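Of the protein chains in this complex, all but one are displayed in their positions.
When the chains are written out, they are named A, B and C in that same order, and each has its own residue count from 1.
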Amino acid sequence: MGNVLSKDRLLGIVKTVAVPAVVWILMELICRTQAGTSVVANSADVRTFFRNMVSTVAFALAISTNLNCGRMDLSLGAQMYVGTIFGGNIALALNLGGVGVLVLAMLIGGLCGLICGIVFVNLRILPMVLGLGMTLLFECICFSINNQQGVILYGKPGVEILSNSTFIIFVVIALVAVAALLFKYSRFGYRYRAIQGSQKLASDAGINIFSNCVFCYLFGGILVACAGVFTTMYSGSLAPVLGMSSNGYVFRNMFPMVLGAWIGSFSHNAQFGVAMGAICVNLLTLAMSKLGLPLNVQNVLVYSLFLLFIIYNTNKRKFAYNRAKRARIALAKQTKAARQPA
Amino acid sequence: MGKGEVLVEVRDLCKNFGVTVALDHVNMQIKRGEVRGLIGENGSGKSTVTTIIAGIQQATSGEMFYKGKPWKPQTSLEAVKAGIGIIVQEMGTIPTISVAENIFLGDYDKFRTGIIINRHKMVAAAQKALDDIGVTDIKAGDITAKYNMEQRKLIEIAKVMAHEPEMFVVDETTTALSESGRTILYNLMHKAAAEGKAVVMISHDLDEIMEHSDTLTVLRDGVIIDNIEKKDFEANDIKQKMIGREVGGNYYRVDMDGYEEDKVVLKADCITTMNNLLCFDLELHKGEILGIGGLSECGMHDLGRALYGLDEVIDGEVRLTKNNIKITSSEIAFAHGMGYVSKNRDTESLVMNASIGDNIASTGYKENRGFGPFISNKKERQYQQLQVDSLAIKCVNVFQPVSALSGGNKQKVVFGKWLAADSDVLILDCPTRGVDIGVKAAMYQLIYDMKKAGKSIVLISEELPELCGMSDRLLIMKEGAVTGEFFRKEGFDNNALIDCMI
Amino acid sequence: MKKLLTILLSLMIVIGLAACNNSGSTPSGEGDVSGKSYKIGVVEVMLNDESVIRSKYFKEYIGPKYNVEFMFSEACTDLDSVMKFIENAAVSGCDAILNYYAVGANSEQLALLCQEKGMILVENGGRNAANEEAYKNYTDTYAGGFMADQPDTGRLFREYLEANLDPTVEHNFIVGTGGAYQGNAQQTEISINMLTALQDVYGLKYDKTIQELIESSSPIEATNDKGIAIYCYPGHATAEGWLPGLSAALQTGTYDYVLMSGNVIGNIGTVISEAEAVLNKDITVVGFGSFGDALSNAMHTLDQFGNPTVSMSTVKFTTLVSAMGFAKAYNALTGHNEVNIDTDGAAFTHLFRMNAVTSAAELDEMGSWDKDNDSWVADYSVVDSFLAEKTPGLTAQQFQENIYAVNYESIKARMQ
Partner (left out) sequence: MSQKNELTHDAPKLTLVDRIDIIKNHRLFPVIFPLSMLVVIFLIFIVLTGGRFADTRVLTGVFNQSLIVATMATAVAFIYSTGNIDISVGNVMGLAACLGALAYQVTQSMTVMIVVTMAVGIVLMMFNCVLGLVFNVKSAMVAIVAMSVYGAITSVLVGAEPIGVDFKACKVLEGNFRYIAFVLYFVVCLLAFSRTAIGRKLRFIGGNENCAEQTGINRKKAIATSYIFAGIGVGLAGVFQVLRTGNVAQTIGSGMGMDVMLATVLGGMSIFGGAKSNTFAGFVGAVTVTVLNTGLLMIGVPSTLIQGFRGVFFLILVFLNSERQKTLPSRQQF
């Protein structure tokens, strides 16, 4: 019994890891033949890859935190800006170094998430609508306070650690582990799943659905700020934006999130799945940049793939259904034939 | 601990929902060692009082005492921990989580070491809880969605029993259970009572409640009408107390009217669906009430859906003989004069937050057209008002949202919608489920009137008396096939019917 | 709870509004009381360091002195939002519009709109085929444009490249064309300047026209007769995939000069230094920037070879450019429209010269100038020299000369 289970589980893990592996091989082949280079050719590529991956993992996890409960938080992008810009600047001013930037940004991001969550459980308007309003508000705050200045991380003393591959891997593992621990094994996670299934029943059973939800928002805020720090580390600086353009980050990270949910379903570990999904999407992005494709074409390609994937994902049951249907029709014909002579 | 000792006492309990009074100064004592039956029409307050005791909702005013001490639970978990459990009427399990998580819903702390919940410990404890109530075919580690509705109800029972309650409430649970499940539940109830615990049982089924309860409390409009000891149980008396007026012993039809046996209106020719039905044949005649009965999983509900084009018919065909129309979708079925009342009233038959009028008018978009494609306000208003008046739907006006109505009135709106549509063929799937006796009688009259008007009706029901009372012809199904056909003119033999079911 | 929340949120608004009314300084009577007061609407394209300085300069420095009120737009990214702002400015009582969203094709339309609303229009841009109509036919309300002196900017790049390129070593270039493919006027100008400078320095000839090269939305190799690899790379640093693309190009090891037309100096540092580390090769960055933290940071941060991340950047003094725009509008408003008219009767385009910064020291010196009310490059004396009201007999050409007179040396002398 135990043996069978672990075999299943092993197979699941293998499948989970196989997806990014297949994507990597595919991208490698395309790059080798078309551009003559490897997808990940040198240490700079490795670093780029890891850095983008940690941002994607963090952001995608943040989206899934609320989305899995039917809450689409559009303000995550704006929270990222507030967290990164304020946290980063405060940490730099206090000379706290790279880890300080990360921690402070996550703190402020968490604060934004917390505010968003508290407003949500009190107003109880649709999460997507709330997200719109909060985006407007957060962007405005981010822009107006601090005189429209963003945060510059490039060349600042002590932030090199944020570019260190080992550190980044550590962060990725820590994020996935903490998220998995929280959502899979902790009491919070058990409650979260119950609420996910039915708010009313969970609430009747004495689970505080409101504090659980606020915590989700809090966690989301922390994660996006983490994503923001690594994004900024790569792009050197982050300038505040207006006009809901911060939403772009949310849409952009939907693909790794949805892909991750699918991959994660093999091994029943959504968080690990999101990490794998992030790897896939980042390999794709990296490969496209190696090929020197125009940005618009890259955009169209990525989103078309996204579309194809969701089409597959929503329709995969149809194949099994059709197979079962054919079998059943055959059975019906048989039964009919058997009846006729009688 | 002794039997007869008062375990729970409620004094002057009141509960208002806005302006509606649900409980009006209710006093009640629940004693150890007894099975207390609660009976009353929909909205009489029987579920309200028990849910307040069990902490699911709070009273507007009044006091409660539990084991002699004041009792004011804020959550059901608090009540459960203190020893009061409730098996609720609605689905009380969450399908997306494991059976074990459902059994210990919200009560995870005892399996916690550090911040980690010990899943193995929880599954083992849950498995034990299932074993304790005598359920062996459910694995506690599985996801709940794997199990059917009846099994999920058993999981709920295990959940309540796992906390070893001093008192537990069984709220309309048996309707969801098959014979074996009921046996399990009845045994648990009587065993608990024998051990000096208290059991409260709520049911619409008079026979059931008379058989299994020791004392019976009758509620009407939030007021306790009477407490009756087992020796004084008398069906007609109880009914009268429930409704507040004299009712005849039988509210079914009494006639022996026939139907046009040679005129088939709807014909299912060797239909097969993905679930349950395999090469199923059926003929419905003009003016016929065709009863279809069986256990809930026998495929009769699927049959209803398939006939109306809701479930895909993958082989064979359903045809309306009048225009020789093949029914492949509900759109076609509706367009050619068919109607369907689902057994899931709130989730399928009504738009809850739409008004009564909108719900009724939904079948009349075509008829109510005035000029060109535009719907005439006047015609539509008449269409709605006619049904509201003739069915005596209790409401302020037709603009009131359906969600504010009681169960019986909701069902009246559903009927009104189809009456207005003047459908020739009606498929009624459990039309009287969760409806109180008064409305039930009205429904039966309507069904009979429709028959008289030459309509053909498929009546699918899990209640045998209803089927026997109303059908011209009765088909009993088992595992997707007809196991018995009975005719009104020949009289229905209950034992023969049950034999065909099991 | 519900009521409390509503009240709280409403309070936020009220307090916010009150705060705004206090901060929104109205021109007080302390300046020259020359009678009439004016209101000018400013269409901003991007809200950045430049717009912050401009806003401060206009509101705190120019406003009180010349009795002018200013009103700023949100970031206008399309013509529709520009038109909305102009319409709102008109009903808010504006007399002139300073438009930084200048796309040639829109000029005539905006000129017409402003004419209908009875407002003066000044645009950040120059005369070209697309806006010929506006320059010719709307001179009574269209006060012309102001822009960088293109050939001069090209000269700055050329001089820098000539001085620094080692003719014995083969050099290859990445030219970031930025938003040129989307019609961004400034980035188009600078991209052209850069490509022309390369042409001049090497005496090469591109296989395609420069216009074709900069308008390509996909990366394109600017093949030429001298066999020098020049990679035109379009896009903004904020777009997803732009940085990885740049990184990929750098890591081919081909290129050692990066010329950037867009203001991306704050964004490319990491990519450059990582490429340098991998290839162990110095990569020189030449770009365009504005005074501020980003440029200062890039100039001060040394790479592993001891060179600043950005070796050379052209810069402009925001207040000088802003003062030009203001002066053109003010001249038109005060009845001195002749200053905005060219000899051929069309509206005049006034030009300013950029400065090249090649070291942190230089940057620090200039950067300290245009910072606050006591250090503006375009102080009252400069602005007065642009205004016909204050400088009697001012002509369009004289105005232009006065702009050129504000250069590195003259400012330095003044600041000391």
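One rule holds for everything that comes next: a contact is a pair of C-beta atoms (placed from the backbone, for glycine too) under 8 Å apart; a residue touches a chain by one contact, two chains touch by 3 or more.
Predicted model only: the values in this text are computed from it and were never measured.
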item	value
Visible chains that the absent chain touches, using the contact criterion stated earlier	A, B, C
Residue of C:67, C:106 or C:290 in touch with the missing chain, whole complex considered	C:106
Residue among A:42, A:164, A:265 or A:296 that touches the chain left out of view	A:296
Given A:148, A:164, A:265 or A:335, the one touching the chain that is not displayed	A:148
Contact residue for the chain not shown (choose from A:46, A:103 or A:310)	A:310
Selected from A:11, A:94 or A:126 as touching the chain missing from the view	A:126
Interface with the unshown chain - residue positions in chain C	2, 5-6, 9-10, 12-13, 16-17, 20-21, 23-24, 44, 47, 71-74, 77-80, 83-85, 87-93, 103, 105-106, 108-109, 112, 130, 180-183, 188, 214-215, 217
On chain B, residues whose C-beta touches the chain left out of the figure	16, 18-21, 24, 220-223, 244, 308, 310, 329-331, 333-335, 340, 342, 344, 347-355, 358, 361-363, 365-366, 369, 373-375, 399, 401, 417
Hidden partner interface residues of chain A, rising order	67, 69-72, 119-121, 123-130, 132-137, 139-141, 143-144, 148, 199-200, 203, 209-210, 213, 242-245, 247, 251, 254, 258, 294, 296-297, 299-300, 302-304, 306-307, 310-311, 314-315
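Just so it is clear, only the chains that are shown with their structure count from here on.
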item	value
Minimum number of chain-to-chain contact steps, chain B to chain C	2
Longest centre-to-centre distance from chain B, chain (CA-based)	C
Most extensive contact between chains (C-beta pair count)	A-C
Centroid spacing, where centroids are CA-atom means, of chain A and chain C in whole angstrom	37
Approximate Å spacing (C-alpha centroids) for the pair chain A, chain B	43
Shared interface positions of chain A, touching two or more other chains	none
Overlap residues in chain B, where contacts from two or more other chains coincide	none
Interface residues, chain A side, partner chain C - complex	37, 41-45, 47-48, 52, 122-123, 143, 147-149, 152, 154-156, 163, 233-237, 239, 242-243, 252, 285-286, 288-290, 292-299
Chain C residues within the chain A interface of the complex	1-2, 5, 47-49, 51-52, 74-75, 77, 217-219, 234-235, 237-245, 247-249, 251-252, 266-271, 274-275, 277-278, 293-294, 297-298, 300-301, 309
Touching residues (chain side chain A, partner chain B) in the complex	181, 185-187, 189-191, 193-194, 196-198, 201-202, 204-207, 321, 324-325, 328-329, 331-333, 335-336, 339
